[in-house]
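Missing here is one protein chain; the remaining ones are kept as they sit in the complex.
Coming up: chain A.
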Amino acid sequence: MAALTKKPAGTPAGKPTRAPGRTSRWLRRNLVVLAGLATLGYLILPNAVVTVFSFNKPNGRFNYEWQRFSTDAWTDPCGVADLCGSLSLSLEIAFWSTVGATVLGTMIAFALARYRFRARSSVSTLLFLPMAMPEVVMAASLATLFLNMGVTFGFWTVLIAHIMFCLSFVVTAVKARVMSMDPRLEQAAQDLYATPLQTFLRVTLPIAAPGIAAGALLAFALSFDDFIITNFNAGSTVTFPMFVWGAAQRGTPVQINVIGTAMFGIAVLCVLVGQLVGGRRKRS
């Protein structure tokens, strides 16, 4: 199972005479490991490049070629006009769409997981369709609606759009968790004279919490990183991805890489801390 740790034992260091046979056998046995690690390299490579180029000092407006080492961008991350404004706007939109999508999505997930009702299959289809639809189609159609209703594009249209496309993902995440929950726990709580509200707050919610958290995290990531739907529905509002898109045409400041690197670092740190806490809780 632990092929990664077995690696040194498998290398033909001890018996050089039989090396070819052993090497090929070792290679055949660990081919999948090597292929997997190669894919991982492919996935990580751009992040490495983003990080390295956050220390670049480019000559022109574009940060695509390595010139010389500099920490200028790191000491002045907001040095480019509108960059940090777009970042905080993106965070704000991501926060509110996470709240909106998580509340609405959790309610739907509970209804689907706990109750039998008519129109169940239509509801499932309606929830599945946004995930099975290219973003550009949703983006264009929603923008057509807004346009014809005479709605001004901006913060609110982006927020509405983000809640719309994050909703289904939250439902999927929460529903999976609620479905796998033992209903007898709630029955036990009620047998012990807990009111429905107490049962929900003290039993149901804590058990469903990991699913809700996963859904919320997904919604935040999707909303924060969304470009296509925002592109159609933002008007002149500039979110962070919109800023990067514009920069790709006008010239890419190094600060973009700084923010990309910081985001990556924060994400890894959060997950590691989360797992550390989770692991400790499991042990105790």
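We take it that a residue touches a chain if its C-beta (ideal position, glycine included) is under 8 Å from a C-beta of that chain, and two chains touch if they have at least 3 such contacts; residues count from 1.
Here is the rule we use: contacts and distances are computed from a predicted model.
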item: Undepicted complex member, UniProt protein name, chosen from "Thiosulfate-binding protein", "ABC transporter permease", "Na(+)-translocating NADH-quinone reductase subunit C" or "Cell elongation-specific peptidoglycan biosynthesis regulator RodA"; value: "ABC transporter permease"
item: Among A:Ala161, A:Ala208 or A:Val238, the residue in touch with the chain that has been omitted; value: A:Ala161
item: Full-complex contact with the absent chain, from A:Ile108, A:Ile212 or A:Val238; value: A:Ile108
item: Hidden partner chain, residues of chain A it touches; value: 1-5, 32-33, 35-40, 42-47, 49-50, 53, 64-65, 104-105, 107-108, 110-111, 114-115, 117, 123-124, 126-138, 140-145, 147-148, 160-161, 163-165, 167, 171-172, 183, 186-187, 190-191, 193, 196, 221, 224-225, 227-228, 231-232, 240-241, 244-245, 248, 252, 256-257, 259-261, 263-264, 266-268, 271-272, 275
